[in-house]
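Working notes for the structure below.
One chain of protein is taken out of this complex; the other chains stay put.
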Amino acid sequence: MSTPEAPAGQPATPEPDSRREAIIELSHTGVTFETRKGNDLVALDDFNLTIYREEIVSLVGPSGCGKSTVLRILAGLQKPTTGDFWIGGGKTRQGFSEVAIVFQRPTLLPWRNVLDNVLYPARVLKGRADKDDRDRARALLALVGLEEMADRMPHELSGGMQQRASIARSLILDPKILLMDEPFGALDALTREDLQLDLLEIHERTRKTILLVTHSISEAVLLSDRVAVMSARPGRLQDLITVDIPKPRGPDSTARPDFHTYSQRIRDDIFGPRTKRDRAQ
Amino acid sequence: MSTPEAPAGQPATPEPDSRREAIIELSHTGVTFETRKGNDLVALDDFNLTIYREEIVSLVGPSGCGKSTVLRILAGLQKPTTGDFWIGGGKTRQGFSEVAIVFQRPTLLPWRNVLDNVLYPARVLKGRADKDDRDRARALLALVGLEEMADRMPHELSGGMQQRASIARSLILDPKILLMDEPFGALDALTREDLQLDLLEIHERTRKTILLVTHSISEAVLLSDRVAVMSARPGRLQDLITVDIPKPRGPDSTARPDFHTYSQRIRDDIFGPRTKRDRAQ
Amino acid sequence: ADKVNFQLDWTPGGISAPYYLGLDNGCYTDQDIDVTISRGYGASDAVTKVATGVSDFSVTDLGTIIGIISETGAPVKAIMPIVSNNPSAIAVLEDSPIQTLTDLEGHSIGSSVGNAAMTFLPLGMTDAGGDYSKVEEITADGSALTGLLLQGKIDALASYVTSVVGINSVAQNAGKSVRAIYYGDTLNLYNASVFTSDAMIASNPDLVKRFASAVQCSYDAARKDPTAAIDAIVAHVDGMLRESQEAMVPNSVSFAFDNDIFDKNGYAFDMDRVAHNIDMVDTVTPLTNKPAVTDVIYDITN
Amino acid sequence: MTPALRKIILPVATFLAFLGVWQFLSYAMEIPIYLLPSPVDIFHGGTRLGMTMLTNTGETLKTILIGFACACLVGIPLGVLVSVNRTVSEMIYPLIVFLNAIPIIAIAPILVVIFGTDMTTRLIIVTLTCFFPIMVATASGILDTPSEMLDLARVAGASTMTEILTVRLPHAVTFIFSGLRIGVTVAVVGAVVAEFVNANKGLGFLVTSSTAQFAIPTATACVVMLAIVSVLLYEAVNWIHRGFFGWSIKSNVGD
Partner (left out) sequence: MTPALRKIILPVATFLAFLGVWQFLSYAMEIPIYLLPSPVDIFHGGTRLGMTMLTNTGETLKTILIGFACACLVGIPLGVLVSVNRTVSEMIYPLIVFLNAIPIIAIAPILVVIFGTDMTTRLIIVTLTCFFPIMVATASGILDTPSEMLDLARVAGASTMTEILTVRLPHAVTFIFSGLRIGVTVAVVGAVVAEFVNANKGLGFLVTSSTAQFAIPTATACVVMLAIVSVLLYEAVNWIHRGFFGWSIKSNVGD
């Protein structure tokens, strides 16, 4: 197991560019939930992570370790009980043009069709959606393969389609920071690969900062500049790995030997020194 | 691309045991949804599949191709508009002791704690849950790593925990047939591998018939006796692959060369003769 | 003792105080009657309750009894009059220019819908030589009318003369004063009368007589000692306010009995006057099956 | 039988059956008119009024509709207000419940004196009688919004106002219509009370004036007319719900 990164600013791996600028910072952040019975549940404990502008960082770790909680803190939906955080110049909710999120469950408004759901952040921000927004929305729906579904109501979509619609929604206002909670989890291999490549392409073009929760180790390695590995409850940062695979990346990147080295390191972090059939609790 | 299997009963691959007994049959099954605007959407078209007792069959295919629809038909939740089907001796809903399902979205009742959610099928079937049921439920929660969460309410669980709770629920009445819609989709690599092995072990022990939707090609190969590959809308059976990897299987099975042959065949089925960045519609 | 349910036409108070004095004075027990007095729910309801046997005896306006017998054939008959004059009046502010009924011409009068005091106003005005078509009618809830009058939003208010005492007490609280212009006597009509069902008359005519005697006993006692009647009602009924009853009881009792009709007939109906009563009801609310006097009155004296 | 036809034929058939049973019982048990007129009696009582019945029904309907519309305009925003802010809610909700519990009869005098004896007072009375169910249902719906939808609105940068308009109110539609269904039947009762208190036309007026004229079947005919108006308005609310907010209607039981 690698040693966890020291507090933000002193990464365990060498910094590729010392001039880079922090855009997200979590320092000693902790979240404790009170349960009904009064005994507390520590969901996140002394979590430290700095993310720099234009980075793609992946968050991996066992189910229930606090990945969604980190994203919710950054989205302004969960107040940390201890420690502090800071995102894109503030702590408040800033709207989808600054910080956009793809939730773990696709959350579409059941009373709006797919197109209007994608347009929702624009409506919130500007009061109404204009022709340009509409065109953008259709383009994004095409990107995620849903152009034919624009007029459908959410309940008429399959699970994966709903997830894709919410990915399109997250991009509608061209956010500076993108928080994605297992965005490709419900997608088949084909669609998933396509969207991974789309994400890389979008990043290449718009230089967004992206924080991505994923359960796929290869996805983490393929997409990320750095991979943050979390330990089981209470969630802590266990390892922080800088992925030095050259860009632009693509399907060919997965064939590189260092791709497998990185994957193996993450696997080792997660699976740890356990014997087969041990269960991490 | 392989040729699709001919109508049920004449598999493209040789039958391993001619005495085996069909337990699920879908023949020429089709589902057409009426949309609000009056134009119809063919979700499933002339779908044929026979599943034999004690088999594990995986269903893979692009997002929106009709996998969940197939499961919903078999669970008695969706009437086919054309063709016919037949499951475990009937068509009606038979209760979780006959046919249990894990939905694509974990569907927990928000007014019951995790334990009571797991016990729900027992309550429905027998009116109440007795001590034995309770013990079983706790054992299943332990199996999915949620023993500490028994008293929690569903909204206090992470996404993956909710999914695990619904896996536990599907097993509570020891069903003959298990329908699982991406049961491990929201789980990290570690938990996922554990539960895959648990599923194999359970199957080994109880000889359930299992129909599993998955987006992971390696999961399909690892777990299944046969893999059904579906084509994009309108959903049809595109290929049916018998996986002849010896049992009992385990992590070591993935290292076998034929594992990769099977994986590659499925990949080819799905990705087809497409150039990079082609989008399947 | 015979168990008897006696229902009033409205909540206890005023003219009904004597029934409670009768309880204290043994008027009912003397007649071997075990009476239960309960409040009423309006003039028509009283007839319904007696007709259906829910109560054995009740008291209400004779005109109402006549009307309901005509329209529905309700099997009830009046057995004795209590208030022998119609108390219909109009109330005006003390300083109002309206002095007589005819002065109403060109003014507005307020009433609640279907108010008994309003029924005979056109007739009363015609009798007085006025033209009712020149009067502006304004309908509003009873509780709102007093306010409208005192605010000067209506010029007059259709009411029972016995109620004007109460209205006046309200007015005086606000530094105003109202007076009544009484015309009910010109109509020559009976008002509150004790009645019972045909079934009761048929099955137990003796009880009917004894009950009438008990009622007479009660009213005789109250006439002699109105204060005792006030004490009795306040003692027997929850929510009775002594001050209010002090203002109402003597006034009501006096209105009912200090007149020629009672002097002449006592507790008996004057059948000609009843016939006139039926005619008058027929005039103001045309009757489908105009009853005969004997359809309306059971003569306890024979 | 098409569903639309069913929707008309079934209730009408039940209603006719109900009338039949009522008529039979009336006849068989010799229920006297002064107690409860039979349907035939009521029908004759109604025809005595002729066109008067219809014009007065029109009057009452106008009062109900405008009053109900006012109640919606008051009740829905108030329902939002009392659920928006905990302090506001804890401060004014009990006061509203208190004021709502005061019978109209008790405040009729001041209403009539302030607003006069015309339509305005009647509308105020109808509004006061039926805004409450609408308010309570709206508040319940506003507070019932799933947290995941609120999360979305909040991350999208929605102000409380936007959150309410784009997420909470749409979610509350089912609740609001539950309140409207209750409210519209209460509005009918409110209009009758308003006409009892203050009117010289309308069905409420006809009921009292017929009663005063001992015409019990006629009065009952007016009551029945009111009940029919109530059913039609109730169905109208249902129809608006289905027609304009169809997405908020989920499956029926047993499919």
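A, B, C and D are the chain letters, set down in written order, and residue numbers restart from 1 in every chain.
Note that in this section a residue touches a chain if its C-beta (ideal position, glycine included) is under 8 Å from a C-beta of that chain, and two chains touch if they have at least 3 such contacts.
As the structure is a computational prediction, the values presented were derived from the model and not from experiment.
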Decide which residue listed in C:204, C:244 or C:285 touches the omitted chain of the complex.
-> C:244
For the chain that's not shown, point to the residue among B:75, B:213 or B:243 touching it.
-> B:75
When the complex is taken as a whole, what residues of subunit D touch the one chain not shown?
-> 6-7, 10-11, 13-15, 18, 31, 34-36, 83-87, 90-95, 97-103, 106-107, 109-110, 113, 132-133, 136-137, 140-147, 150, 160, 163-164, 168, 174-175, 177-179, 181-182, 185, 188-189, 192, 207, 219-220, 223-224, 226-231, 234-235, 249-254
Hey, which subunit B residues sit against the chain that's not shown?
-> 72, 75-77, 93-96, 98-101, 103, 105, 107, 109-111, 120-121, 123-125, 153
Write the list of subunit C residues that the hidden chain touches.
-> 10-13, 38-39, 41, 45, 48-49, 52, 54, 143, 146-147, 150-151, 166-167, 169-171, 173-174, 237-241, 244-245, 248
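Just so we're on the same page, only the chains that are shown with their structure count from here on.
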Subunit A to subunit C, mean C-alpha position gap in Å, rounds to 85
Per the centroid of Cα atoms for each chain, what is the distance between subunit A and subunit B, given in Å?
-> 27
Could you say which residues in subunit C touch two or more other chains, in rising order?
-> none
Multi-chain contact sites of subunit A, meaning residues that touch two or more partners = 105, 153
